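Heads up, one of the protein chains got dropped from this complex, but the rest are sitting where they should.
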Amino acid sequence: MTEAERPVIDAAKLPSITFGYHGTTWWATAAFMVIEGTTLIVLLVSYVYLRRNFVEWPPPPTALPDLLVPTINLALLLFTIVPMALARRAAHSLDLHGVRVFLVSAVLLAAVTVVLRGFEFAALNVRWDSDAYGSSLWMLLGLHTTLLVIDLLESGAIAALMFSKGREPKHFVDVEEAAVYQWFLSISYVPVYVLIFLGPRLL
Amino acid sequence: MSTDEVLASERRQLDETWSGRPGFIGWLTSVDHKSIGRRYIVTALVFFALAGIDALVMRLQLATPESELLGPDLYNQFFTVHGTTMMFLFAVPIVEALGIYFVPLMIGARNVAYPRLNALGYWVYLIGGVFLWTSFAIGVGPDTGWFSYVPLSGPEFTPGKRADVWAQTVTFTEIAALIAAVEIIVTTFKLRAPGMTLNRLPLFVWSMLVTAFMVLFAMSTVATASIMLALDRLVGMHFFNPAEGGDPLLWQHLFWFFGHPEVYIIFLPATGMISTVLPAFTRRPVFGYTILVFALLTTGFMSFALWVHHMLTTGIPHHGSSFFTAASILIAIPSGIQVFCWIASIWSGRPVFRTPLLFVAGFLFMFVMGGLTGVMVAAIPFDQQVHDTFFVVAHFHYVLVGGSVFPIFAAIYYWFPKLTGRMLSETLGRWHFGLFFAGLNLTFFPMHALGLAGMPRRVYTYRDELGWGDLNLLATIGAIVLALGVVVFAVNVVTSLRRGESAPDDPWGADSLEWATSSPPPAYNFHPVPAVGSRSPMWSAPPDLPQVTGLAFDKMEQLVTSTLDAVPDNRQEMPGPTIWPFVAALAIGVTFITSIFTPWGAVLGAALLLPPLLKWGWPKPKHEVHA
Partner (left out) sequence: MRSRLHCAGWAIAAAALGGCEGIQSALDPAGPHAALIARETGYLFAMAGTVFTIVMLALAYALFHRRAGRQPVADGTLARWVGGALAVTVVILLVNLVVDLRTQRALAGIGSDEALSIEVTGHQWWWEVEYVHEQPSRRLRTANEIHIPAGRPVLIELRSADVIHSFWVPKLHGKHDMIPGYTRTIRLQADAPGVFRGECAEFCGHQHANMALYVIAHPVEEFDRWYAQQLLPAPPPADAHAEAGQRVFLSKPCIVCHTIRGTPAGGRAAPDLTHLASRRTLAAGTLPNTREHLAGWVLDPHSAKPGVRMPQNRLSRNELDALLTYLEGLR
């Protein structure tokens, strides 16, 4: 049998954009979420580990962290899931207008959460270099903030792409990726919030 | 036109589409996994040689008691840089390098899933390695050990920049390792040839897949820990400072939660190489495919339950330590199974005594020895005697050099023809093996006795009256023999590249897909893109090798298949060459290095990093919007 006689699989009719786990983007996003999730877990575990070295948490005379701004921001972060979900749905149906509306709303919301985050650091009521308690809080919040800022830039860039001439259909896949990643950040803030702002009250 | 002529013209067209730019710019902008993989391999081998020379100098220092060749200041830098380089700049990068080069070829893909990210990973790794060795050369090499225990490595006891160099090197290389892991996972899951279901996946690819998952968890942990250390040192945080509620044992937990899996991150791909090399030199598929995959998976899982056995002398609670002893003993089971399966394959096969098989046999000798001393040190009372002595140095060199470097050499002799289109010399290969094997045993076997005689690790000198001189001298002689072996290897590579016998597509009559294309492979890897119907596609009759048509010739298109069963699913356009990963890596380098001197380095770095990252993903305006 020569080359030409071998059975043939024709790839020409296969689609060139796919969403979800059919494509490669979904898997890479998942892998990066595993990496960042592990990092968060390491910091959460370190927090609990270091807690054992203290009689009182926060150690006196450190004040408890404030709750108002962080709670508002938590609610806002969780709410951002909604416009991102709508943007994702619009992307699935290749609806450019829908993507533009919802993605831009989500990015604006995310920008507000980043600004509020600045006030959350003030709400900690402790400096990073005062003791291990302060270091744990700053590190946890700092990591989440870093991810938040990176995600804001990325989502912002994708939103800008939706208004640019170079846009191609395959970029709808990036919208989905931005949405999934935003969900991860919103949901991962729950344990961070609990440990940082409720932990000193409960532990 | 005849079918052959059609094929030839199609290949010319593909070559034009897939080839990068020529010259130095082409080298900087390349995103071809073969080009990245090749330079990754060469870089890792250069670091291997450097760390080897470093070790040789340490052996010369220890050859005689109370020697004055190196003072403590230099010696401590030497052993820290040796360990850091071997672990972070050689052992992990070389397996990832081989993975980046060969995983796509073994699964019938045309590139890795994220070619640009892949290039970024290499550049970050290179910058990290050059940073460490430059610091070492100008006298600020890290000197607190490759494990950098706090509080010794903290701001109080290591002022200056040495420990920062260590922490940043680790962060650099972990970023590179994480990137490679993501590449390998996504490539393996999505870019396999049609028909290559997971249970037909070559064992090397399986081992890289399991390793990549381990890297995700282990390397994220150590990267986080090294950032915490850097923050303790640079901005006055207190994670590890007992005076402010921090805890030195937290560092040890985090470090070994990475450090133990690290051993298997190095070892599992090596087992994959053994399982890949054996079929070609025993003329049969390796025995026990399913069991071997199962062993890889269980080893991967269990390796995360072992970290405390590096801390048995720290006085952790008793019942806890028994659990870790049991786990350390149990992990011998999957390793044992693998050894038995390999021996069974050799037994029922027809051994072909070429250099790769010699290295496989040497591997089995060394690894069984190191594995058994590993079972010994899992016993807590015995470990309390030999922990941090030369016994442990002997043990882990048998495991790491025997268990990983031997398979890597076997794999290099095996894959060299594919990489370069030339065969390595068999005669020099035998000399290389003989010197290396004898040298290793001469160097490290006496260290078992030294450890039991009371010689601790990481000492730059020892008293004559303790009677350790003879064995140390023997070990140093061994190290010289070992080094000669590596020199022979280097000579073999250089001469074979110039004058070596030229290699056919499949010089060994091997069974996996990388041998289905030319040596070295073209830029597009395969045309026609193969499909497979068995675990040993090259040993199957043509019906098992259908071909894929319908991929574009004028675009860089890759077939994407389903995760479990490798059913064709969609087509993906792959990105072409670009300079931005290189620029982004430079920005990351500037960030890490300047942040040693000022926290504003992080801000500066972010500002530098933004433009290349935006340019990287931003499409070139090619055609009008059609969505």
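Quick notes on this structure:
Which chain is which? They are A and B, in the order written, and residues in each are numbered from 1.
Throughout what follows, a contact is a pair of C-beta atoms (placed from the backbone, for glycine too) under 8 Å apart; a residue touches a chain by one contact, two chains touch by 3 or more.
Keep in mind it's a predicted model, so treat the numbers as computed, not measured.
Touched by the hidden chain within the whole complex are the displayed chains B.
Touching the chain that is not shown, out of B:Val42, B:Ala326 or B:Ala490: B:Ala326 (per the contact rule at the top). Annotation: of B:Gly71, B:Gly139 or B:Pro599, B:Gly71 touches the absent chain (contact as defined above).
Touching the missing chain, out of B:Leu198, B:Ile380, B:Leu497 or B:Val590, is residue B:Ile380. Interface note for the absent chain: among B:Cys341, B:Val481, B:Val529 or B:Val548, the touching residue is B:Cys341.
As for the chain not pictured, it touches chain B at residues 71-73, 76, 144-145, 149, 151-152, 156-158, 242, 247-249, 284, 287-288, 291, 313-315, 318, 322, 325-326, 329-330, 332-333, 336-337, 339-341, 343-344, 346-351, 361, 364-365, 368-369, 372-373, 375-376, 378-389, 445-446, 448-450, 452-454, 456-463, 466-468, 470-471.
Convention: only the chains that are shown with their structure count from here on.
Note on chain placement: the centre of chain A and the centre of chain B lie 30 Å apart, centres being C-alpha means.
The touching residues of chain A, counted against chain B in their complex, run 1-4, 6-18, 21-24, 27-28, 31-32, 34-36, 38-39, 42-43, 46, 49-50, 53-54, 59, 94, 96, 128-136, 138-139, 153, 157, 161, 164-172. Interface residues of chain B facing chain A in the complex, by the touch rule stated above, are 3, 7, 113-114, 178, 181-182, 185-186, 189-191, 194, 216-217, 220-221, 223-225, 228, 231-232, 235-239, 241-242, 244-247, 250, 253-254, 528-529, 531, 542-543, 545-551, 559-560, 562-563, 568-573, 610, 614, 617-622, 624-627.
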